[in-house]
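Here the complex is missing one protein chain, while the rest keep their positions.
Entry: chain A
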Amino acid sequence: MLKTFPKGGIHPEENKITSSKAIKKMPIPKVVYVPIAQHIGIPSEIIVDKKDKVEIGQVIAKSGGFVSSNIHSPIAGTVTKLDMIVDTSGYKKQCIVIRTDQKNETNFEEPVFPLKKEITMDQKDILQHITNSGIVGLGGATFPSHVKLDLKNDNKVDCLIINGVECEPYLTADHRLMLEKADEIIVGIQILMHALHINEAVIGIENNKKDAIKVLKQAAQSDKRIKVAALQVKYPQGSEKQLIKAILKREVPKGGLPMDVGVIVHNVGTIFAIYQAVQYNRPLIERVVTVTGKNIENASNFWVKIGTPIKDLVEEVGGMPEGTRKIVNGGPMMGKAIKNTDVPVTKGTSGILLISENEASRQEAKNCIRCGQCVFVCPMGLEPHLLMNLSEKGLYERLASEDAMTCIECGSCSYVCPSHRPLLDYIRFGKSIIKKLNTAKN
């Protein structure tokens, strides 16, 4: 029996159309739009001005606090504007616009990074490099990585879990990265184990990526401390809490963090970024993005510079297919629908999904027939039908006491509801009100 988390979960159609497509380099964009709030936490502070010349990898906005992150210029060029543009959140956010200098050769040089296995830095230097390099959780959570690594002395972290689950349908960015950069990922893991004095690491991969499991097992052969766990295919296994439960059978307490059960979880993409930051001092200025959809001609995976307009990516795969009605930044379960393709790729963009007419619109919500499906599939043991009801009626205190705040917003409940009830919409709304009420109280 393959490991998995015990309670709830669903198995949506996988649609991993691009899993055999090698990651291609996107051509250098003419202009990049780099938002300063690409991570969870405090936005970064802009330290360049209009007309400034910037180099690749130069810090253009510095970390605004502990839970924040540096932002580096993805290209060499000139800052043309400090502007407000709509980002993936749907709101206008501050953003640095840089025009690529077409004459600057560094833009077009292919940087080569041969595999570098030796770890020469000490713990402090490693953490410093990760902090400076603007690395955030690349699985989509965009939590600044150094925060997770800032262990107090009394920590009991004994296991590092590497998230290669990629349970979202359609997305294959992590899958491809694992196939193509297996050795680098293993070194990245060793770097973290070295820095944090951890002696056990497990890479969790769902069993629909057998090739990646094989390649990583091979790459990890020489290091007995690193194991690969093949997991049953089940959404939302990529969620930290579910993944820890699946691999170690440990349960993160309500309101707690993985650290509370002695675990740190990092996404494979983040590990690769850490490898590059530590071994080559290369900041996070590009990432892998899956551009996909059922009607796209050349759906594929790309290395994309942060700040590249999504438009460029869509063009690269053959243009917007006729009848596209929804553009999703991320996967179909947790991604955000965006208004248009002017929105730039950020550190959290794992995929761009174009959904056509017949799948884009929701069906009308009907009465709850009390079928219990939402309860069965909720991985957190919640009662989504009840939470929606309470949120609808404005009973926020009850809502909080029914543990609404522990909802991980995986969308499994809305996905299964045969009455098409917008369960998660209401739960999300209720949660935001509870949060407001709580801050008002304090």
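We adopt the following convention: a residue touches a chain if its C-beta (ideal position, glycine included) is under 8 Å from a C-beta of that chain, and two chains touch if they have at least 3 such contacts; residues count from 1.
Following the convention adopted for this analysis, contacts and distances are computed from a predicted model.
Set against the options "Acyl-CoA dehydrogenase", "3-oxoacyl-ACP reductase", "Putative hemin import ATP-binding protein HrtA" or "Ion-translocating oxidoreductase complex subunit D", the UniProt name belonging to the omitted chain is "Ion-translocating oxidoreductase complex subunit D".
Residue A:L424 is the one among A:C167, A:L390 or A:L424 that touches the chain not shown.
The chain omitted from view is touched by exactly one of A:P27, A:G65 or A:G90, namely A:G90. Interface note: of A:A337, A:L395 or A:I434, the residue touching the hidden chain in the full complex is A:A337. Per the touch definition above, the residue from A:E297, A:E359 or A:E397 contacting the chain not shown is A:E359.
Interface residues of chain A with the unshown chain, by the touch rule above, are 7, 10, 12-13, 90, 169, 241, 245, 251-257, 260, 323-328, 330, 332-340, 353, 355, 357, 359-363, 366-373, 375, 378-383, 385, 403, 406, 409, 411-412, 414-416, 418-420, 422, 424-425, 428.
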